[in-house]
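The structure is given below, and queries will be raised subsequently.
Every protein chain of the complex appears in place save one, which is left out.
Naming follows writing order (A and B), and every chain is counted from residue 1.
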Amino acid sequence: MDRVKRTLAPYLLVLPGGLWLLLFFAVPMVTMLSLSLQEGDVVNGFVFTGHWQNYVESIADYQTQLIRSLVYGAITSGILIVMSFPVAYWIAFYGGKRKATYLFLILLPFFVSFVLRTISWRMLLTDDGVLLHPLKEAGILPDDFQVLGSATAVIAGLVYSFLPFMVLPIYVALERIDPRVVEAARDLYASPITSFRKVVFPLALPGVFAGVLMTFVPASSDYVNSELLGSSETTMLGQVIQSKFLSSSDYPSASALSFTLMALLLAGIFAYARSLGTEDVMKVAAR
Amino acid sequence: MFQTNKPNPSLLRGMTQSRLGRRDALRLGGLSAMGAFLAACGVEGKGKPQASIAPDAVAKFWGGKTQNGKLNFANWPLYMDPKQPELKKFTAKTGIQVTYDEVIQEMGPWFAKVQPQLSAGQSIGYDLMVITNSVQFGQFRDAGFLAPLDHAKLPNYAANAAKSYSTSAYDPGNVFSIPYASGITGIAYDPDKIKRPITKLADLWDPAFKGKVGMFKDLQELGNFGLLAAGLKPGDSDETAWKTAAAKLKEQKDAGIVRNYYDQGYVDALGKGEVWITQAWSGDIFQKNVSDGTNYKFVIPEEGGTIWTDNMTIPVTAQNPVDAIMMMDFLYDLENSTTLAEYINYVCPVPAAQTQMKKHAAAASGEDKETLLAVADSPLVFPGESEYKRLHYYVDFNTAEEKQDFERVFQPIVLG
Partner (left out) sequence: MRGRFRLGGAQVMHAYTWLLIGWLVVPISVMILFGFNDPSGRYNQTWQGFTLKWYGEVFALEALTDALVMSLIIAVLTALIAGALGTGIGYALGRFRFRGSGGLNLLMFAAISSPELVMGSSLLSMFVSVGISPGPVTITIAHVMFSVSFVAIVVRARVMTLDRSLEEAAADLGASGWTTFWKVIFPILLPAIFSGVMLAFALSIDDFVITNFTGGTTQTFPMWIWGATRVGLPPQVNVMGTMIFVGGVLIAVISNIRAGRRRVAA
């Protein structure tokens, strides 16, 4: 009796949450796939016809935005690695008793709503705003100078939005490194650069991997930054999907684009995991 | 016949059924999408919208409905004095508590937002909503999402509204809607930044304003200006004309002239200096000048602008429809329509308001008097023959496919 209870116990514990995930995460993916193969319009309804041209047409129409999104995502992750590594490194090895405080400061933006943070940037950088207006008045900048609307502004916004997601995993990976290993390496290689390259960086790689995963995916599918800080020259696929779902009610081609984006990102994640090829990577991914 | 206002069972069916011919598909979809109040052939979408609804539809909808003392009103921003004097008056008179939300900023997103709720037969949380005579008006109407109006409850409307409104192309006979205000889409600019007077659409294509030009995100608004700039008439345009217009707009975009494509946010962008010259709605600019002390200019371009009408409608799932229709009629009281127009400065659907406004002006003094006189004489509030000559109506769509074609032509410009 007791044994039955014990073997059943994990299933009973897992059941409600697992069902929730199945029903509201997995099943919707299927309905979206189905919707992406349907035809019709919102007033007359949509019917499943296996219309795979939805994919062909929508990708043909919006390949620029698709590529742009992946490129912005990649640039954002790249910048984030370079920006975050020294900070994570310094906190991990020199943070001392204040490590938690520094991490907390890095996390401060999360206490302000994502939308509100991005709006604050917009206010700050706007053409006649608090930052640029005085500079224009003083004649330092030309009257038609602008920051907003450019790819730079959008990518800067993305970098800002997701910075903590890169710092934290790298920090966690570095924190685990036994300082004695580094010292031993120092003794063996003598040069700090070599020991960094051969010992510290490889050990930090799982953190970098997790960081890329946690920043590339949200950055390349973001639409808030581009909507608020960008212009029609910076439209990302997220905006297209958003607009097709939530403005033109063109559900089939919106679903097709959304599904394409997810498939590409998943494929990217797996290819990336394989190319790094270490066990650590899978461990990080599984964790 | 089809006692449902839910188009979406077809979605469900679509997922359970496998391959169907395209024609079957459309037919099935069409049948299930039948709006409750439309005649059986309404959704096939051939020809103009049907004025004829089932004769008992009005009685059926309004039967048993009573006043609840509550009203949720969904409207556009900059469409009422922020102190809401008309609403306060309404509450004082009827005891009905009004919640007024400025939640509508673009027609597409509004329809997309409420469509799933209306399809499921659920309340959208609003009893009265103001919607433009755009593509989405047709969608609301054809899907059976709008309650048929009981004109016995609208005596002020019958007495005071301009007669031309009852023959509109989008809702002949005012079966589902009565106007809130009409407006003109033209050009607004900041004379501090732009030193020469702006007179024509071509100014929106002027490379001198590179990166400082705003255009509308709404495909109809954008398409209209493309058509007018290319010397074409929106009202009777076809796909060839749309493509010409799209090329014209693409040229403007590729030259880097357009800063962005805006919804209601264009006013904010103008205020922040993001744009110097932009497509604009007439009354907004006036209100912005009044509220923020700015000095922006609004012009109807030489090539022409467009005129549209925002309409008060009641969603079929409204919980307080009687309170809503009372508000609709209340706003057609001569005094109320006059004060509303005095503030919002949009085209007033009540012609007698002009005389009433002059009376108000005579009673006022100083600056108020001047402002009121200016509004009463403003061609943007009470347009005359010469204005109407320059104003065009929106592109008309006969079928859902035509509408989709239109969107496919212009959407890539906005989402570039």
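The definition used in the following text is that a residue touches a chain if its C-beta (ideal position, glycine included) is under 8 Å from a C-beta of that chain, and two chains touch if they have at least 3 such contacts.
Remember, predicted model here, so these are calculated numbers, not experimental data.
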Counting contacts across the entire complex, name the shown chains the missing chain touches.
-> A, B
Which of these touches the unseen chain: B:Gln117, B:Gln354, B:Thr371 or B:Gln404?
-> B:Gln117
Touching residues on subunit A - with respect to the absent chain = 2, 5-7, 9-11, 13-18, 20-22, 24-29, 31-32, 34-35, 83, 86-87, 89-91, 94, 100, 102, 104-106, 108-124, 126, 128-130, 133, 160, 163, 183, 186, 192, 213-214, 217-218, 220-224, 228, 238, 241-242, 245-246, 251, 254-255, 258-259, 261-262, 265, 269, 285-287
In the full complex, subunit B touches the hidden chain through residues 6, 8-9, 11-12, 14-15, 74, 77-78, 82, 99, 101-103, 105, 113-117, 119-122, 124-126, 263-265, 267-268, 271-272, 288, 291-293
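Simple rule for what comes next: only the chains that are shown with their structure count from here on.
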Geometric centre distance via CA averages, subunit B-subunit A, whole Å = 38
Where on subunit A is subunit B touching in the complex?
-> 31, 34-35, 38-50, 61-62, 64-65, 126-129, 133, 143-144, 146, 148-149, 230-233, 235, 239-240, 243, 245-250
For subunit B, which residues are in contact with subunit A within the complex?
-> 7-11, 13-15, 17-20, 22, 24-26, 28-30, 32-33, 43, 106, 108-109, 111-113, 115, 139, 142-143, 193, 210-212, 253, 256, 258-261, 272-274, 400, 403-404, 407-408, 411-416
